[in-house]
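Can you keep this structure in mind? I'll have questions shortly.
Here the complex is missing a single protein chain, while all its other protein chains stay put.
Let's turn to chain A:
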């Protein structure tokens, strides 16, 4: 009697471990659901939207300019940030504001990316804390899932800040 209960418990534990590991692999290598908060990506993503971010692009190093990415915050690893990639390594970014007289530029160092929110007036991003290491990126946002009337792929950048290809 005791042996049967033990057998059943061990079987149950075995299934839990197996499905837990499969879930971990799915969330780590395929994609995860993210609930966004904050105004820094308006109008593309508004607060309390749920999006799906896929992990394959990050592991295969295929993140491109114009992608919206979820990354760990450089100043607090427990927090995630959702921003758009404006420039990749080697690109020249214009860091002066539109009203400045003298234009300043900065090159994105090797292994880093330049992130900016779509809502330029209300976003703390690489313009304040500098380029972000590529390895902090968690995934690329590819689909908006909630609210239902906005379901689907996400729009291109409305800001026109994406660096043209530098040849």
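What we mean here is this: a contact is a pair of C-beta atoms (placed from the backbone, for glycine too) under 8 Å apart; a residue touches a chain by one contact, two chains touch by 3 or more; residues count from 1.
Heads up, the rule we're going with is that contacts and distances are computed from a predicted model.
Only one chain is not pictured, and the protein name UniProt records for it, out of "THUMP domain containing 3", "Small ribosomal subunit protein uS2m", "Mitochondrial inner membrane protease subunit 2" or "Aldehyde dehydrogenase", is "Mitochondrial inner membrane protease subunit 2". Of the candidate positions A:61, A:101 or A:153, contact with the unshown chain belongs to A:61.
Only one of A:6, A:35 or A:135 touches the absent chain when the whole complex is considered: A:135. Among A:78, A:103 or A:149, only A:78 touches the chain that is left out of the view.
Residues of chain A in contact with the chain left out of this view: 17-18, 20-22, 24-25, 28-29, 61, 72-78, 109-112, 133-136.
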